[in-house]
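Single-structure report; data block below.
The other protein chains are all here in position, but one chain of the complex has been omitted.
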Amino acid sequence: MKRFLARSGFYGGLTFFVLFAAAPFYIMLITMFKRNHDLLNPANNPFFFTEPPTLDHVKLLFLQSLYPEFLLNTLLVGIAVVAITLVLAVPAAFSLARIAGGWGQNLAIGIFLTYLIPPTLLFIPLSRIISLFGLEDSLWSLILVYPTFTVPFCTWLLMSFFKSIPKDIEEQALIDGCSRVGAFFRVLFPLALPGIVTVIVFAFTLVANEYIYALAFIQDSAKKTIGIGMTTELVRGDVFYWGPLMGGALIASIPEALLYTFFLDRIVAGLAAGTTR
Amino acid sequence: MKTKRLLDRDEVLGPLCLLPVVIYMALFIGFPFVMSFVYSISNVTIGNPHYRIVGLQNFIAIVEDPVFRKSLVNTCIFTFVSISIVIVLGHILAELLRREFRGKWVVRFLVMLPWTAPIALGAIGFLWFLDSVFSPIDWLLRTWGLLGSPDSLFGAQSNLYWLGRPELAMTSVILVHVWRILPLAAVILLAGMNAIPREIIEAAQVDGAGYFRRLFHIILPLLFPVIGVTILFATFFTFTDMTVVWILTKGGPPPNSTQVLASLAFLKGIAGGDLAQAAAVALFFFPVLAGIAAIVLRLVKKAVVT
Amino acid sequence: MTGRISRRRFLRTTGMGTVGLALGPAILTSGCTKKKAARRTLRLLQWSHFVPRYDKWFDPYCKKWGEEHNVDVIVDHISLSDLRSTFASEVAAGRGHDLIEFIDPPSDFEPSVLDLSDLNQEAVKRFGAQLPATTKSSYNPFTKKYYGFCHGWTIDPGDYRKSLWEKVGMPDGPRTWEDLLVYSARIKSQLGVQNGIGISQELDSNMAERALLWSFDTGTQDEGEQVILDNPKTVEAVKYMTELYQKTLTPEVFSWNPASNNQLLIAGKASYILNSISAYRSAQKDVPEIAKDVFFTPALKGPRGSGWACQHVIYVSVIPTFAKANADLAKQFLLDLCANYDRAMWESELYASPSFFNAPVPEGDRGYTRVEGAKILRDVFNAWFANDPYALPGEAKGKLLPLQDAEKWSANVGHPGPASPAEGEIFGTFVLPNMFARVAQGKQSAEESVKQAAAECRKIFDKWRAQGLVGGKG
Partner (left out) sequence: MATVEFRGVTKNFGQVKATDGVDLAIKDGELLVLLGPSGSGKSTLMRLCAGLEQPTSGTIAIDGVVVNDVSPRERGIAMVFQSYALYPHKTVFDNIAFPLTVEHMAKEDIRKKVEWAAGLFGIGRLLDRMPSQLSGGERQRVAIARALVRRPRVLLMDEPLSNLDAKERHYARGELKKFQRGIGVTTIYVTHDQVEAMGLGDRIAVLCEGRLRQVGTPEEIYDRPADIFVAGFIGIPPMNFIEREGRIAGFRPEVFRPLELVQGDELMRLRYRIERVENLGGYRVAYGVVDGTPILAKLPHRYPVTEGEEHDFAVSIRDIHFFHKDTGLRIEG
């Protein structure tokens, strides 16, 4: 009996969380294929089709809007930002974890604190820098600016991760003939891979989520990222194109969610090493 | 050969590794931050890049502004309640995800979705989900007879007007934030739980500790560093985020029932044009937050060391 | 969203993804060969028009204009709510677009944009008088500077559902705010359909609240840019709105965004809304049975006979100081746009109306069936509003007729004074919807709420006076 209760509690809990998380996405899925005439009648069942489904919204999304380009732009920016983030954060984390002493701790906290600066207005002074580099209206502006919020997180995470790797192993590599840098690349880096996977996935998520900088720096529709592109193209004046909006949101969420699903164990391992030590 | 030697020296390699980050941060965070600070003590407006310093008058003006005070209270409620719920639910979700069960992959996928949806689009999804006419939740309630007829539990009106009633609107905004951050919190907490040595929990079990005793005396204290970091991240995401509020309510329902500092800064600075006051709003809480963060981080560090 | 162009773009996108290298060089080279010697480039920034058809016309129009003037014209469309933040960052950067078209008066950008007095004079010379309300949205009388150029605007009539109003004995819809209160209350109690006037922190509510105040012979400022909000007439208007809320509205009106009243109308849940014809146009596409039942009223009259509506959209273009080098091109472009405004009206499905009604109609093929005997835009306008060319088959004729004299009852934000940065901030920070909402929700008395709102307005006015952009005395 007790076991039965525990089991039903377990599945009840799971059901709750799944419904809570996924219900909006279910609505997105239905809305994506729903005729506007069906959608805009409040008497109709919002969870299913009252009128036959349609592919119009999907067609609009993929053939008549720049949605595929938004996806591609987001992907490109994401990849570039991840690369820059790693280039900046990995050595910094290594230095903070292995070399720097007390001042390193303070610097680490300092880097973390940059998160507290609200981005709401930062984009205005930042735009001056962007124009200094002549990067207005270019994906490069985002690639240059996004590491401001990926680097602190990733540095922090990697720092803890490096700390969790025994120092012996690195010193062994030094003695086995590696330079400091060589030991890092040959030994420390491969051992930190779970942490690096975590960092990549998180950085990518943060990038795909960003809205304000993208808004301020990109005006050319063909160069927009997913968040601003969709709201520009599919929220026109006082009309929401609900079908394509919902479909676009759903489709954009799926690849990354798959990434999390398959890498979850790794991410968890990465965070476990990262957050506890 | 010589450079290689130099790179083997800690006092060279250490700063060298940090240099790119420090330069980058100084340029892309430091400079804008200093500029924001200058804005906050100037009379700059959105349309006029030429300004002069006017001292603390912007800060005085916002402190006197009832909208600011309301936003401050809202921000605190919003952050505190969201984070509390996220931590509790995140813990439960992490417990559930630890177990083995059939269909685990599907569940993981569905549960992670909110975190991976670009927030602007997720919020637009909720705009529909909570619509004053079309809300699917309302439709369900009506179908179940809980809404829309005189003897219904939630009243005779056809809809709940999620975003139209001040309390429900705040609830909705919190709900969306919880929805979004929960997966992240669950993953971090899951990691924390996995990192607790099994022997410690087994030892407590042998000592006859029940589930809750284990939870409160063993697991939670050991999880403290993880929870601390989770709270910090979640707080930053909540405290500085304006997208959810902006898309769902623009700070409404009037008068400013869900206005938070981040959205107020945007409202004043961009929509209203008064960049100086907006900067003051945005920076008002920086010292306090920085203090809290520093303390939590030190506590976390201490907890790890001992 | 041109189908053909987009499809090519789509191909390119997928091509990069799949065939990548094979396709890439071909595109690159084809792009390069087109480029000739250095040509000037004119960069435009404006909203993505709510009528997609308009952008589909406008973008190729710009291209063609560019070819005629040996200029590359680039048009960037962004969401209307992002115009201000985008331009703000361009101002901070000191670089960006040459011509920015706002949909509300960007008066607070005055220090960063060129004085367009010459352009406005030239336009008047060419096209005749400009509609006064549009002048007020582009001219600062205090600094005597034209910070913008207003080429068009949008009518904000009342949209009502004829079938519902017929059932309570008002087949032609309300004529006064009093009608609105009495009959829509009946519609709500008898037919269960609410009224749809927003009291939310959003654009349409902002306009509705202004229309109400003006119709009650009050407002935020007078002609001399003096705050006059705290007067008994405002209290009267607030009390009216409270009653309207209690009898005809639901709490949904506090939650609205600009799309909400459209959707309510389309859902068949609104007896009356204040909106441009966009709500009606959307209904025509998605739910024609509702569209057929939607009819229009001009501005409702207040207790003393005044009736005003707020211009729904005011197209004000500015040329930033940093774009001085291209100012001549930008000005030429605007003049030519005014000359082609018949197309703008047509392609926006009558959403846009001209500032220069007396501009001549160009000769030749205009892409629409020519209006017999039409010499100036006014003639075209009158003809189309008498007989809507976009009406659905079987729809009642002459629906838009009540809007023919819209310029007589349409006012600018800031009426009867000019649109100013102070008015802009009051608009942007939703001071008026909040004033009405506090009373409607029973949180404050009408008097207290008006007093608070007036104090907020004074502070805002004082601040902008200190910036030297607003007249009147503190």
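In this document, chain identifiers A, B and C correspond to the written order of the chains, with residue numbering beginning at 1 in each.
In this text, contacts are C-beta pairs under 8 Å (C-beta built on N, C-alpha and C of every residue); 3 or more make two chains touch, one makes a residue touch a chain.
This is a predicted model, so every value here is computed, not measured.
If you put the hidden chain back, the residue from A:Val18, A:Leu63, A:Leu174 or A:Ala222 that touches it is A:Leu174.
In the complete complex, the hidden chain is touched by one of A:Leu29, A:Val58, A:Ile109 or A:Leu191, namely A:Leu191.
Residues 166, 168-169, 171-180, 182, 186-187, 190-191 of subunit A touch the missing chain (whole complex, contact as defined above).
The definition used in the following text is that only the chains that are shown with their structure count from here on.
With centres defined as mean CA coordinates, subunit C is found 35 Å away from subunit B. A straight line joining the Cα centres of subunit A and subunit B is 15 Å long. Among the residues of subunit B, those touching two or more other chains are numbered 127, 133-134, 266, 269, 275. Under the contact definition stated at the top, the residues of subunit C that touch 2 or more other chains are 85, 88, 92, 94, 257, 263, 267, 269.
Of all residues in subunit B, those touching subunit C in their complex are 43, 45-50, 61, 66-67, 127, 131-134, 157, 159, 161-166, 169, 249-256, 266-275. The residues of subunit B lying in touch with subunit A in their complex are 4, 7-8, 10, 13-18, 20-22, 24-25, 27-29, 31-33, 35-36, 39, 89, 92-93, 96, 99, 101, 105, 107-122, 124-129, 133-134, 136, 139-140, 158, 179, 182-183, 187-188, 190-192, 194-195, 225-226, 229, 232-233, 236, 239-240, 242-243, 261-263, 265-266, 269, 275, 278-279, 282-283, 286, 289-290, 293-294, 297-298, 301, 304. Note for the complex: subunit C touches subunit B at residues 84-85, 88, 91-92, 94, 106, 108-113, 199-202, 250-257, 260, 263-264, 267, 269, 421, 424-425, 428-430, 433-434, 436-438, 441, 443, 452, 459-460, 463, 466-467.
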